[in-house]
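Every protein chain except one is present and positioned as in the full complex.
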Amino acid sequence: MNKMVRVITAFLLFFALSGASAMASDTIKIGVQAPTTGQYANEGQGIDQGVRLIAEQINAKGGILGKQIEIFTCDDEGTAMKAAICAKDLVNKGVIGVIGSYTSTCAEAAQATYYRAGVLQTTDGTSDTLTEHGYWTFFRNSFPNSAEATYTANYFINVKKYKRIAIVTDFSSYSTGLGSSVEAEIKKLGGNIVYQGKIKAGAQNYTPVLTKIKSKHPDVIYFSGYYNEAGLLRSQQMQLGVTADFYGSNACDNPDYIKLAGKFAEGSYLINVPSPELLPYDLAINFLKDYRAKYKMDPPSIWTLLNIDGMRAFLYAIEQTGTTDTKKLAEYLHTIKDYPGITGPIQWAPDGNRTGSAHQTYEYQADGSKKIIYPVVK
Amino acid sequence: MDIFFQQLVNGLTIGSIFALVALGYTMVYGIMKLINFAHGDLVAMSAFVGLSVYDQFLGGTTNSLVAVLTIFAATGVIIAMAGIILERVAYRPLRNAPRLSAVVSALGASLVIQNGIMLIWGPRMRFFPADILPATTWNIGGVYISFIQVVILVVSLLIMAGLIFFIDKTRVGAAIRATSIDHDASRLMGIDVNRIITLIFVIGTFLGAVGGLFIGLYYRGINFNMGWNYGLYAFVAAIIGGIGNIPGAMVGGMLLGIFKAFIAGYVSSTWADAFTFTLLIAILVVRPTGIMGERVAEKV
Partner (left out) sequence: MKKSPNKKIGYTVFILAMLLFPALANPKWLAIGSTFLIFSVVGLSEDIILGKGGMFNMGHALFFGIGAYTAAIANHTFGIPILYAIPLAILIPALCGIILAGPIIHLRGDYLLVATIGFNIVFLQLVENDIFGITGGPNGIFGLDTPTFLGFDLASPTAIYYLGVAVLLLTFYVMANLDKSKAGRALHYLRLDDLAANSIGINTRGYKIFAFGLGAGIAGLAGVLLAIQYSAVSPEAFNFMQSVLFFSIVLVGGSSLPGILMGTFVMFVLPEIFRDFATWRYFIFGFAMILAMILRPEGIFPARFGKIPDYFKKG
């Protein structure tokens, strides 16, 4: 009958065990908050592997300020609630900076905790709301949705002169956020949107929506969403004989898109900042080489590299200022100009946005490679 | 009008897959009164097994009927064995336990299979090659039908017809029907109930494997966690048709596929799930045991 006692003993034991941590050490602790399992496991593991690669390289050279870098990874599984727990966990482990997460939602759910604890955060999340809170701890290593939306609308209306535009999103916050920004920008330029609908990520069968789109005779289908759905949309679009141009947004940039779309990838378009293999910088070429050597695969996408850039900037700031005081590091990070990153020069606006958008439009070629078609390279 | 027929074709294709998977749910339920929540994950697993079979033994073979048949046969055997193991490990020890214990066990099995797939094949999406089957598409008066769609429809209908014949006309089928009514009475009549249950798992998971391979061949991208999505809709299809009712599962699957296509095509893609599930609840309120009525003996 003393089952209650047993329950309690179990509780106390577990919590006592878990409570024993947080000892002072002389390493520089960096956190990784990434979805290493779940729907975006692929991207999450890429970020984690990339961060560990950089840490390994620097540690081999003797570390920073004479200290070794120690990496703590927390799996947020791509969900906001787990992200909130991760944030507390990483803060608790005494990290001074956090790399990630992959999705805007997870980054936003963790943001306030890092801010309150004075922990620096760098994420590839593109949602505009991330920089609206005015947290000094926040540094976006990608470019916000609003920048991509302006670029996309201008390109569609003023360059390509599309007359009938169909917009498709999924139900995620990134997708609907970018989709409605693009819609607003297109309307501002007087564009004509003939269809707007949502698909459910993971459902795989998008023929009903595409058939509906077919009945609207659009000259372009724009999808703001992730690569898995984009690949299926493109291939099903062509199988249904819908001849409109197909554009994917930044999160469609993944080698899996081509595998899914198959031969239909040719002639479809992508709007994004440059992808890993198209980066002209030596830093990028070397990083890709090292990554392949260590993990026997390519990084899943540009998002890994953007996050790595955020991390590199943090480490650079520690090196330059000779401190791990995050307040001073943040002040320094806001002053850097054109710090050479893997993904191009890095600098931050006061609100934590990375400045200097580099969006480009690519056309997929028959061999699966991408060709920049706008802005026109002189 | 071409749009209407196109949506019908869209709906029938996905509906056939729902129906194949739904049969697995409904047959197991009919015999064991158990919702086999791990069924969807076996479907996902079969797509991965099929891909591995292709990669290992048939790499590079294209447009070959032999290759396709080999994939289906090998995968069917492997997944049927997985089904037998599933029943032995997770369900047989619970046969006399409260019904809901088996449901939790099924949920646990689902986690095991799903994460097992991730551990074996990795978290990344894997791809069926595009050219296992001919990529021909016919344009019939504005309605586009691809070769693989025809294959899915025809094969599904043949399998289902065969299944109905097997259940209704053969001696083993009669034993299955008897077992679904009363385990004890069937045992008294000399039916080996354990063997019937094993057989049901073999047939059910085999049908699921066919569905999983169709998913791989048609959509080509396969993910370790895709089982839940197909499993949920197939389960709904089984409920719509009346759970335990084999023709009901087929009709339910087809109806669900067509309904989903028409909702997205004519009402709103944004609200597709809300409409689908509202309709499901409405059907249940009006017909509490599904459209075709259930075929489950209820002990009072």
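Read from first to last, the chains carry the letters A and B; within each, the first residue is number 1.
As a convention for this text, a contact is a pair of C-beta atoms (placed from the backbone, for glycine too) under 8 Å apart; a residue touches a chain by one contact, two chains touch by 3 or more.
The structure displayed is predicted, hence computed values, not measured ones.
For the chain missing from the display, the contacting residue among B:F57, B:F165 or B:F277 is B:F277, taking the whole complex into account. Only one of A:M81, A:L189 or A:M297 touches the absent chain when the whole complex is considered: A:M81.
Contact with the undisplayed chain is limited, among B:A73, B:L119, B:I140 or B:A185, to B:L119. For the chain missing from the display, the contacting residue among B:S101, B:N139 or B:T170 is B:S101, taking the whole complex into account. Where chain A meets the omitted chain, the residues involved are 1-5, 7-8, 10-12, 14-16, 18-19, 21-22, 36-37, 74-75, 79-81, 84-85, 88-89, 91-92, 104-105, 108-109, 112, 127, 129, 133, 171-173, 176-177, 198. Taking the complete complex into account, residues 29, 35, 89-90, 93-94, 97-105, 107-116, 118-119, 123, 232, 235-236, 239, 243, 270-271, 273-274, 277-278, 280-281, 284-285, 288-290, 298, 300 of chain B touch the chain not shown.
The working rule: only the chains that are shown with their structure count from here on.
Averaged Cα coordinates give chain A a centre that lies 35 Å from the centre of chain B. For chain B in complex with chain A, the touching residues are 3, 6-7, 10-11, 13-14, 118, 123-125, 127, 130, 135, 137, 139, 144, 146, 215, 219-221, 223, 225-226, 229, 260-266, 268-270, 272-273.
Of all residues in chain A, those touching chain B in their complex are 37-39, 41-42, 45, 197-200, 202-205, 207-209, 211-212, 214-215, 228, 231-232, 235, 239-241, 256, 259-260, 262-263, 300.
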